[in-house]
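First the structure, then my questions, so here it is.
Left out: one protein chain. Kept in place: all the others.
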Amino acid sequence: MTTTEELILQILEGLPVQVKRNRRIFISVPRNDLIKTVNILSNELNIQHLSTITARDTGSELEILYHFLLNGVVITIRTTCPKEDPTIDTIVDIFPGAVLYERELNDILGIVPKGHPDLKRLILPDDWVGGYPLRKDWKPPQESEE
Amino acid sequence: MEKVKLPIGPQHPALKEPENFTITLDGERVIDVDIRIGYTHRGIEKLMESRTYTQNLYLVERICGICSYAHVVNFTQNVEEVLGIQIPKRAEYIRTLFLELERLHSHFLWLGVAGHEIGFDTLFMYTWQDREIVQDLLEMISGNRVNYAMNTIGGVRRDLSEEHRKKVLEGMDYLEKRAGYYKEVAINEKTILARAENVGILKPKDALKLSAVGPTVRASGITVDIRRDDPYASYIETPFEVITTDTCDVLGRVVVRVLEIFESIKIIRYLMEHLPSGEIVVKVSRKVQDGESISHTEAPRGEDFHYLRSNGTEKPERYKVRTPTLANLPAVVEMLKGTYLADVPIIVAAIDPCMGCMDRVLLLKHGKEKPGEIIDGDRLRKYGIKWYAERGWKS
Partner (left out) sequence: MIKGLVKWARVKSPWILHMNCGSCNGCDIEILAALIPRLDAERFGVLLKGSPRHADVLVCTGPVTKQMKERLKRVYDQMPEPKFVVVVGQCGSSGGIYHGAYGVEGGIDTVIPVNAYIPGCPPRPDAIVDGLIKLLASINKGGTL
């Protein structure tokens, strides 16, 4: 374990942390604790790099993973939101680099980042009416007659 | 001065559809930039869920035709980690060789493209000529110039012969000489200096705040390189320097890439001189147990990040890819603010954008009342060249 990892685990003591292997740390939190946890990473560990945000449809709910990077250690915050209320707090105020990743979540899974300054389509066409492609129950829209 | 909005979109002037960039101008100065991408959005992540891991090898490679190998290394590393297997050392060396050959071809390619953007077409011709040496080496070993199909889960599919090893070393000698020439050009050539020095400034604090990656941030003095920070393949063994400069401008990004060419050559020489013998692949099961894995590599453009969630079947449950160009887009917005319109092409080019996403046509918006005027990237490039020529700098 590197000194960075030791430091990280020290700071995160008390939180539900899982060390998958060297340089891979996961923290699972309920969505109400997302901002608090992100702030710990930012303020106490001085993390600035957000690699990306992954999200997936687990079937019963939507899981969102925030991947941060500090000296080669990937720290992932795992949280979930229900499909009936697919919202999450934006982290753009703490990590401006999240601005495009949150737009992508919205496009492909319908997860709405509350408070995002500029939520518009990122990768799907503006006239897309086909729903959220990365949802498990998604079906391709009917092809219109050309 | 009257504020003007310039939408920059793909392809043709007469189209009113969503654009890549909308630039708000005040006179000739850029005030704000708005990004819209998606022109190469194919739906690969979803497609991967309906293909087996073996089939996905070929799909992942084609996320991008320039950093294709970085993607496939991430993919195979992810699957191998969940399977809990270690690939043979010789396979690791061969993967590292291809990763660095890809960096070489990509950096030479970029130098040519950057030259073209500022009207220095001779540079384009020379660098792409040199790049052909790398393409020949890639083809010699893998059978293809682009999309090498070298990896399989558990190792690599083709081996290096002694003949290949020697040819790679010869290629490195030649390329080192050529890189020396480009280093001189980058530092001394007036055309490049005029267009690149103090252009597209990205302060270190902004580079970090916006989570930018690759040579773009290394030119702002940030020492981050996944090969060193979170070593993968053979990088823990190969000696190399992480190249940074602190000029924070386009010139810095040119210098970083040219110097990285030397480092890649150094790594490749080490690999070829210390290539271990042995197997190149281990057998793996088709089904991948429940699990998840993260792999990231330092692609030529920066951190390429992949996440895998597996579910016990032959197909992935979820696969996520974040390419380096996407990570740099917020930084591009920051760099473009306050610059001249004439500098837009080279600043955008300096993050080494994956051309597909950035196939550039610019829509120039002139305030709310006037309709947008769309100009294509080629015209903007010529505008930039002419603008500088009028101020005394000829290519």
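Should a chain be cited, it is by its letter among A and B, assigned in written order, with residues numbered from 1 in that chain.
In this text, a residue touches a chain if its C-beta (ideal position, glycine included) is under 8 Å from a C-beta of that chain, and two chains touch if they have at least 3 such contacts.
Just so you know, these numbers come straight off a predicted model, no measurement behind them.
> Hey, which of B:T54, B:Q86, B:Q129 or B:N198 is the one touching the hidden chain?
Reading the full complex, the residue touching the unseen chain is B:Q129.
> May I ask which residue of B:L47, B:I187, B:I236 or B:A389 touches the chain that does not appear here?
Touches the omitted chain: B:L47.
> Who touches the missing chain here, B:F21, B:Y39, B:Y270 or B:Y319?
B:Y39
> Go through chain B and note every residue touching the omitted chain.
Missing-chain contacts on chain B: residues 10-15, 17-18, 38-44, 46-47, 50, 58-59, 62-66, 68, 109, 124-125, 128-129, 132, 135, 145-147, 354-356, 359, 376, 378-379.
> Which residues does chain A use to touch the chain missing from this display?
The list for chain A reads 124-125, 128, 130, 133, 140.
Everything below uses one rule, namely that only the chains that are shown with their structure count from here on.
> Averaging only over C-alpha atoms, locate the centres of chain A and chain B and give their separation in whole Å.
Chain A and chain B have C-alpha centres separated by 24 Å.
> In the complex formed with chain A, which residues of chain B make contact?
Chain B residues touching chain A: 17-18, 34-38, 41, 43, 45-46, 81, 208-212, 224, 226, 228-231, 294, 296, 303, 305, 307, 309, 317-318, 320, 322, 326-327, 329-330.
> So in the complex, the part of chain A that touches chain B is made up of which residues?
Going through chain A, the ones touching chain B are 21, 23-24, 48-52, 54, 56, 65, 67, 69, 71-74, 76, 95-101, 108, 118, 120-126, 133-134.
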